[in-house]
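Below is one structure, written out as structure tokens; the observations come after it.
Only a single protein chain was left out; the remaining protein chains are all shown in position.
Then we have chain A:
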Amino acid sequence: MKKTNIDFEKELNKLNVRGIEINYYFICKTKLFLFMNNMGLEKNHENVELGKLLHETSYRSNKDKEVIINKIAIDFIKKNKKEDFIEIHEVKKSDKMELADYYQILYYIYYLKKLGIESKGVINYPNQNKKKEITLNDENIKNLIPVIQEIEKIRNSNLIIPPKKKKYCKKCAYYEFCFS
């Protein structure tokens, strides 16, 4: 029993990436780079605050909100009693960044798997009345691992990633920082 505990710690130490970092990786590398250097600008930004409000007001009946396990913070957890597995839920404002959301929750499932917990993921878009289910398989693990490695590389290097304008920059909390 003791031995396995140590193994868990080893495994988890390797996974030093946060869910939000996976998300940012797909949205914008500059945002990721700034966030990783503690230069986050989420505070007091209108869109971020709306997102926070959505988290607080939707799915109120669920007790297990903001489940934090080491590096990851899951919006809420449900137990599927019929088939006996855990459903992990992520709440998002809109599905505009579907790919980023997909990989974020995929990472959570992967993380829990490393802990020996089998789970399935659901992304909720309450504003659009939409849900998306995600399961881990060999193929998407293959895609996920290089992403984790790439993020670690950005963290450990002194690399500077200057901003490039994308069409969705204007709504970002970092817009004024990047383009002033």
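Rule of thumb we're sticking to: a residue touches a chain if its C-beta (ideal position, glycine included) is under 8 Å from a C-beta of that chain, and two chains touch if they have at least 3 such contacts; residues count from 1.
Just so we're on the same page, contacts and distances are computed from a predicted model.
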Missing subunit (named according to UniProt) among the choices "Cytochrome c oxidase subunit I", "2-oxoglutarate synthase subunit KorA", "Acetyl-CoA acetyltransferase" or "CRISPR-associated endonuclease Cas1": "CRISPR-associated endonuclease Cas1"
Per the touch definition above, residue among A:Phe26, A:Tyr59, A:Phe85 or A:Phe177 touching the missing chain: A:Phe177
Missing-partner contacts on chain A, residue numbers: 37-40, 43-44, 160, 162-163, 170, 175-177, 179-180
